[in-house]
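Here is the structure we will look at.
Just one protein chain is left out here, and the rest sit where they should.
Think of it as A and B in the order they're written, each chain with its own count starting at 1.
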Amino acid sequence: MTLELRQVSKRVGADVHIHETSLMLEPGSFNILLGTTLAGKTTLMKLMAGLDRPSTGSIWFDGQNVTGVSVQKRNLSMVYQQFINYPNLSVYENIASPLRVAGVARREIDARVQEVAELLRLTPMLKRRPSELSGGQQQRTALARALAKESSLILLDEPLANLDYKLREELRDELPKLFADRNCIVAYATTEASEALLFGGNTATLHEGRVTQFGPTSTIYRRPNTLTSARVFSDPPINVARIRKAGDEIVVGERVRWPVGRAARHLADGDYSIGIRPHHITPHRGNEGSATIEGRVLVAELSGSESVVHFDMDGQTWVSQSQGIHPFEVGSLTRLQVDVERGFIFSADGDLMAGGD
Amino acid sequence: MNKVVNQRAWIFVLPVVLLVAFNAIIPLMTVVNFSVQETFGDNVFSWAGLTWFEQVLHSERFHAALLRQLMFTAIILVIEIPLGLVIALNMPRKGPWVSVCLVLMALPLLIPWNVVGAMWNIFALPDIGLLGRGLNWIGFEYNYTRQPFAAWFTMVLMDVWHWTSLVVLLCYAGLMSIPDAYYQAAKVDGARRWAVFRHIQLPKLKYVLTIAILLRFMDSFMIYTEAIVLTGGGPGNATTFLSIDLQKIALGQFDLGPAGAMSIVYFLIILLLSWLFYTLMMRSEEK
Partner (left out) sequence: MARVTLQALRHSYYPKPQSDADWALKRIDLEWRDGGAYALLGPSGCGKTTLLNLISGLLQPTEGRLLFDDRDVTKASPEQRNIAQVFQFPVIYDTMTVYDNLAFPLRNRRVARAEIDRRVREIAAMLDLDHMLTKRASGLTADGKQKISLGRGLVRSDVNVVMFDEPLTVIDPHLKWVLRSKLKELHYRINRTMIYVTHDQTEALTFADQVVVMKDGAVMQVGTPVELFERPRHTFVGHFIGSPGMNVLPCEIRNGKVVFAGLALDGLKVGSYRDEGKRLELGVRPEFVHFAPAGIPVQVVKVADAGRHRIVEARHATHVIKLLVPEGEAIPAEGAYVRFEPDRTQVYQDGWMVT
């Protein structure tokens, strides 16, 4: 029961919305499509659902070519960013609706509705109309409908984007549990790197209509194979700088010299880019021999538990993120410590050359 | 598999296709047929080529009717669109008066057209009509059955009464769809009433107004029932608009060929002007 995209692409007029893409989603897997708005997440989902027809390539489900098969004929569910429910039906009827369409027996419908309602903590609200529910409950109803249908493919298009921060956190906790015992394929689109990380599963990073990398989420986060993937999968944005490797040193800009990391030692001398995640730049504790960076503080965001500092070095803005509250005076010079060992070294073309676990 | 679905879909579309064929395509083709043939009745036809078209396009009578038609449409557009907009802007947005206003506005739209004509016919009669009597009483010499100006005045007034509501309702719906934040932002920015209208309401009503103008243009260009009931095209030919003229030629004189040609010219004029309106308004949007 795998879903396979074979050299699928989508063009609308002269615009390429999705460049040639091949993907294989396994049954029982949770797959995240991560990218900014307009990166192609929704388009890719529409292609998977059969709402759109690919311009080239084919889509295979469970060994069958389903490229031209209309969405009604395919056993799938979709949940959107907007809370889409039938406003004139009760929560119960909303959840039951796909089952009624499918002609499931009455008793079976009741059993399934009760079961998913229990799972999503909607049991006390079954008689109410969607308009009488909070945003979180409305989205739970939409999720319940998708679950009750027992689809083999569930597509979730930024379902938490319109929810309050804390509700988002709660549902984010619940979601993977909901799908845990099902053998369905889940595809989940999001713009937030942190969300992808917490879900785990697999991640496909998308950028300008291209899937730049696909694999287990933590692998992609810890070993992005291109600079683009690293940028997509980084929140706050990853620091990127041009460097020159010369022997045992890497030279950043004009004057800053760092010892070369263990992983990068084998690299030929020359020009590269280095990517350093903000939390690998932390306040300097005065330890000898560590790589440091000095800059003028532009903005300090102290959130109560962590400090995020934007500082300028030779005209480039760097960001550091550290646990705890550290006093940073805006406009002052500050010295920070860089964990070079955890940096990624990319070639001029943006391919990963060294670094990453 | 996909094909099966498509073919089944055709079955559902078929009734509509037949319906459209019966009430649009077949009559239209009949008219085209008439417009290029000469007939003396008894279903005897002979080929006339473009004679009728030449005749219609060179006929002074047609020019006069067209001019009247354009004038009428221009006058009612100039009155109804701004008036409708002003009324819509001043309608309440919340509270019990909303429904009262909406019902009042919808009322003229619910009255059959021939009844509207008859109502105004009686209303404007100089001897027993409220309007006609009243105007004469305050010193205006007013008789729409004799004075062309009075006839025009009554005709315009009737159309404004009948159709401004449509513009009001469209604009009102458009205004209601503007989020509150816009008004709040304008307040905060210190914008006065005029600036709010000019920079928020008018731009947001653009599409609605385009629709309103198009609808009013097409409808007024085809005005027939009310006019024929009210003045019958008179006095003389003062209010003989295109549709009335067409009716006179086709059913009064039974000149089916010229009438057919005129119908097509009439149809093409509406099509052309509508297209022109639409593209002009949409183009200014893009700039």
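We take it that a residue touches a chain if its C-beta (ideal position, glycine included) is under 8 Å from a C-beta of that chain, and two chains touch if they have at least 3 such contacts.
Quick caveat, the model's predicted, so the values are computed rather than measured.
Checked against the hidden chain, the listed residues A:E93, A:E115 or A:D235 yield one contact partner: A:D235. Screening A:V12, A:I325 or A:A348 for touch with the missing chain picks out A:I325.
Touching the chain that is not shown, out of A:T36, A:N88 or A:S332: A:T36 (per the contact rule at the top). Chain B meets the missing chain through residues 179, 181-182, 184-185, 187-192, 195, 199-200, 203-204.
For chain A, the residues touching the absent chain in the complete assembly are 36-37, 134-135, 164-167, 169, 191-194, 197-198, 200, 217-218, 221, 235-237, 277, 279, 298-299, 301-305, 308, 310, 321, 323, 325, 330.
By definition in this document, only the chains that are shown with their structure count from here on.
A straight line joining the Cα centres of chain A and chain B is 55 Å long.
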